[in-house]
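These notes are about the structure you will find just below.
For this depiction, one protein chain was excluded, whereas all remaining protein chains were kept in their positions.
On to chain A.
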Amino acid sequence: MSRSLLRSDRSASLLWRRKLADRMATGLSWLAMLIVVCVLGSILWTLFKNGLAGLSVNLFTHSMAAPGQNGGLANAIMGSILQTGLAILLGTPAGLLTGIYLAEYGANSVLARTVRFVSDMLLSAPSILIGLFIYMVLVAPLGHFSGYAGSLALAILAMPIVVRTTEDMLYLVPVAMREAGIALGAPKWRVILFICLRAARGGILTGVLLAVARVAGETAPLLFTSLGNSEWSVDMDRPMASLPVAIYQYAGSAYQDWMQQAWTGALLVTLGVLVVNIVVRVGTRGGRT
C-alpha cells in the first residue's frame, strides 16, 4: 500500500519535472523567436523613423554635394543601378550556363562536383576579398578605379546564386517531361532549352532577382573597385558612385544633412532589397518543394 503510493508519488514528480523542462525549453524557444523578430522590427523602425524625413524630389534630382549645399543622391542611385545592372548582365549568363552544366551534363563527374563546391564556397566567401581580388587583377594593373571593376566584383557575387537556383530548379523538372521530348526525337540541347528551361523559368527568375537583391546592398567590394564619386557620371570606365558606398561615406560624417541623406539612402536600399525578397518568396511559395 505505502509502496505503491510512494511509486505514484515519484512518477508524479517525474512527470512534473518533465513537463517543467518542456515548458522551459519551449518558453526559451519562443523568446529566441521573439528576439529575432524584434531585431528586424527595430531595424525597420529605426530606418523609417530617421529616413522618411529626408525623402524629397531633390534627393533624386541632385548629385552629391558638400554639406549644406542641398545635394542629393541622384548620382549614387544611378551608379547603383548601372553597376548592379551590368553585374547581373555579366553574372546571369555565366551562372545560368554553369547551372545547366551541373544539372544536365556534369551530374556527378569530378569536374561537376569541383565546380559545385567552388560555387558554394563563393556563395559564402567574404565579399571584401572579392573586392580585393578584383583590385589586384584589374584596378591595380590598369591604374584607376572604375565602374566596370565594381560591376565585375558584383558579378562574381551574383553568379553563384544564379548557379545554385538554376541547378536546383532544373532538378525539379519532372523526368516525364524530358522523356516526352526525347521520345519525339529532340536532341538533348533542344530538350534542355525548350522544355527544361521553360519549365524552370519562374524559379530561375527567382534566383536572378535574389542575386539583384544581394548585390544591390553590397558595400565592401565596391570600396576597392568603383571607389565612389561625388560627381554625376555614367562613364563606367571612371570611378563611380553607388548608394551603399555613399551611405558609408555620409554615415561616418558629422554633418546633419549628410547624416539625413545617409538614413534616407539606407531606407531606400533596404526597402528595395526587402520588397524584391518578399515578392520573390511570396510568388514562389507554392512552387517550392
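Simple rule for what comes next: a contact is a pair of C-beta atoms (placed from the backbone, for glycine too) under 8 Å apart; a residue touches a chain by one contact, two chains touch by 3 or more; residues count from 1.
As a convention for this text, contacts and distances are computed from a predicted model.
S.K.: Which of the following is the UniProt-recorded protein name of the chain this complex doesn't show: "Heme lyase CcmF/NrfE family subunit", "Cytochrome c oxidase subunit 4B", "Sugar ABC transporter ATP-binding protein" or "Phosphate transport system permease protein"?
M.R.: When "Heme lyase CcmF/NrfE family subunit", "Cytochrome c oxidase subunit 4B", "Sugar ABC transporter ATP-binding protein" or "Phosphate transport system permease protein" are compared with UniProt, the left-out chain turns out to be "Phosphate transport system permease protein".
S.K.: Quick one: which of A:Leu129, A:Ala180, A:Leu193 or A:Val234 touches the chain that's been left out?
M.R.: Considering all chains, including the one not shown, the answer is A:Leu129.
S.K.: Check each of A:Ala25, A:Leu55, A:Ala180 or A:Leu193 against the chain that is not shown and name the one that touches it.
M.R.: The missing chain is touched by A:Ala25.
S.K.: Please pick, from A:Phe117, A:Phe194 or A:Tyr255, the residue that touches the omitted chain in the full complex.
M.R.: The one listed residue touching the chain not shown is A:Phe117.
S.K.: If the hidden chain were put back, which residues of chain A would touch it?
M.R.: Touching the missing chain: residues 18-19, 21-22, 24-26, 28-33, 35-37, 39-40, 42-43, 46-47, 50, 107-108, 110-111, 113-114, 117-118, 120-121, 124-129, 132-133, 136-137, 140, 161, 164-165, 167-168, 171-172, 210, 213-214, 216-220, 223-224, 244, 247-248, 251, 262-263, 266, 269-270, 273-274, 277-278, 281-282, 285.
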